[in-house]
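Only a single protein chain was left out; the remaining protein chains are all shown in position.
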Amino acid sequence: MKVHIWAENRPLEQARERMAEFYPHGIEGVLADMLRSCTDWTVTTSTSLDEEYGLCETLLQDVDVLVYWSHKYWREIPDTYVDILQNRVLNGMGLVLLHSAHASKIFSRLLGTRTQTLRWRESDDSQRVWVVRPAHPICSGLQKEYFDIPQDETYGEYFEIPQPDELVFLTVSSQGEVLRSGLCYHRGRGKIFYFSSGHETYPVYYQREVQLVIKNAVAWAKCTDTYDTWPVWARKAELLGGI
Amino acid sequence: MKVHIWAENRPLEQARERMAEFYPHGIEGVLADMLRSCTDWTVTTSTSLDEEYGLCETLLQDVDVLVYWSHKYWREIPDTYVDILQNRVLNGMGLVLLHSAHASKIFSRLLGTRTQTLRWRESDDSQRVWVVRPAHPICSGLQKEYFDIPQDETYGEYFEIPQPDELVFLTVSSQGEVLRSGLCYHRGRGKIFYFSSGHETYPVYYQREVQLVIKNAVAWAKCTDTYDTWPVWARKAELLGGI
Amino acid sequence: MKVHIWAENRPLEQARERMAEFYPHGIEGVLADMLRSCTDWTVTTSTSLDEEYGLCETLLQDVDVLVYWSHKYWREIPDTYVDILQNRVLNGMGLVLLHSAHASKIFSRLLGTRTQTLRWRESDDSQRVWVVRPAHPICSGLQKEYFDIPQDETYGEYFEIPQPDELVFLTVSSQGEVLRSGLCYHRGRGKIFYFSSGHETYPVYYQREVQLVIKNAVAWAKCTDTYDTWPVWARKAELLGGI
Partner (left out) sequence: MKVHIWAENRPLEQARERMAEFYPHGIEGVLADMLRSCTDWTVTTSTSLDEEYGLCETLLQDVDVLVYWSHKYWREIPDTYVDILQNRVLNGMGLVLLHSAHASKIFSRLLGTRTQTLRWRESDDSQRVWVVRPAHPICSGLQKEYFDIPQDETYGEYFEIPQPDELVFLTVSSQGEVLRSGLCYHRGRGKIFYFSSGHETYPVYYQREVQLVIKNAVAWAKCTDTYDTWPVWARKAELLGGI
């Protein structure tokens, strides 16, 4: 099992100090450490500052699941790399999108809507994450109906997304906003999970429940089918020269 | 278009006074007045205190949409009447369930789960109803992304329901609970809408937005197909002597 | 209600004669005549041979529902026009896609998958269209569980699409292929219906049931919400400069 973690790694001026405090090795760093410590998966990382935006085709070729954290600079990823990502997902690479990756081109591309559309507010609000599908594998190990995140940026509806195939979490801010915040989609052979928590200025990714959700999501997103051994007919789209 | 409104009409001792204040002619009364005033629909009412629990087969025979408000005494509706209701819904009668009707036998029967399961708390909390599917006909006429109900009983997740065919509203209480609170299901020829607002001790059903949602839901729930003119094959189940 | 019908109108060499026989005024012509004869809708048409591929922004600006028939040359529609179409759909324009429009860029764009992927075979096979959701408004007026199309091109699974929000028809060819052939999706404010019947070398669009399905689909696809009167927040995505 090969997991790759990609993060934008370009904090805004005003976030730089806190980001450095909580994530001295980047968000990709803390997530990689966490996954390495509790699994035997091969975990690699890259960022938007690397060559080819850290998303070159050979790098992604053998990845089973990609964890993707992006923020402000989503417009700057060239469409070529969005094409590569989309093809990989449709061919079976799992994709776990975190926090502001709701706005990423790849999420819009896979869902067909303006996923940038949601209500947001920089805040120190606490967030309560409610489980609405307790039997889902992504909830495995959670111990009750909700968990609290002491501080995070606030997101809220209306969020322009197709109705999710599986709705797992709803997040309520201490000011009363609510977001469909844990979402599963199936596109081609690929599984996609979006989870809204984790602004770079809070230590959200150190929290036990958040780590559990991400680990579960990566395990869930791994493709287990044998479709790639089927005759060529079923995969004809790849021969068409892409979409 | 024939609409029938049914209500349990058996307030608990402690609710009697406020119920009498806000709903001197019952919840069925205020809803009937509202629907009559803004539509040309034929609107009738009955309650659980009427003969045959107000649910006799001939009464329901021509009803296009049934609005159903129940509370504490859901266990007392005999299964025979639940059978009648289920058959009518599967044959095309729309069903709009309000507030504690989440626990009603007919809702459990149509969904297959223990719909009684949710978190609840008698409270004077305010409730914010968020729209998560603004293009749905049930939202028509609403003017923004949410509306507030000054006081209502609080309901919350986890709510044991199948994932709704269409999720329209999420309700957040001022204490931070959240509920999937506006739910559409399709069963056989019938359309079902559940809406969680409206405890009997608050004047919720006088509120403009709530009235709009209920009116829209009734219009939406009306069956418009021509399936009942199809050859007998497709309706064979009715000949089997019921389920 | 303003309906616009767009067709590729570039028959292959080998199809030219039969196309001219059945559709002397194009597929757009027979569909426009049909809709005009049984409704009071304003119906206009254009083709890919018109200026700006018949898809210029001002032309689409007031369209309530677009009917879209395309075939071989789907790759030649420039992305700019796909952007315009997608924005219009997300903002509420209904979209009814016919036959080979499964491969169109706009369908892929809205669904996120390689919708080009399906099994196809030029054939004179008869096709049986089965209704699997008889209570859906698109089936209104149909008189039994299926209808037959004497001859049409054959399409079959596997079809790379997200699970439809509403699955209305399955089509079985006389050789045993099957396709999920009547599909509803909701994206943003827009409703989308795909219907697979209607190769240009057969008189499919003169058939009563097919005409009924298309007319019903257009009526269904019209946006009826009032979301465009909501405050600007909810529509912020449009201000972002598009996706």
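For reference, chains read A, B and C in written order, and residue numbers begin at 1 within each chain.
In this text, contacts are C-beta pairs under 8 Å (C-beta built on N, C-alpha and C of every residue); 3 or more make two chains touch, one makes a residue touch a chain.
This is a predicted model, so every value here is computed, not measured.
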Of C:K2, C:R18, C:R128 or C:K222, the one touching the omitted chain in the full complex: C:R128
Hidden partner chain, touching residue among A:T42, A:S123, A:S140 or A:S174: A:S140
Missing-partner contacts on chain A, residue numbers: 92, 133-137, 139-145, 186, 188-191, 223-227, 229-231, 233-234
Contact set of chain C toward the excluded chain (per top definition): 119, 128, 130-134, 145-146, 156-159, 163, 166-167, 170, 172, 174, 176-178, 180
Footprint left on chain B by the chain that the document does not show: 86, 90, 105, 108-114, 116-117, 119, 158, 160, 162-163, 165, 185-188, 233-238, 240, 243
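By definition in this document, only the chains that are shown with their structure count from here on.
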Distance-maximising chain from chain A - centres being C-alpha averages: B
Where chain A and chain B are represented by their mean Cα positions, the distance between them in whole Å: 37
Where chain A and chain C are represented by their mean Cα positions, the distance between them in whole Å: 33
Shared-contact residues (touching 2 or more other chains) in chain C: 186, 188, 233-234
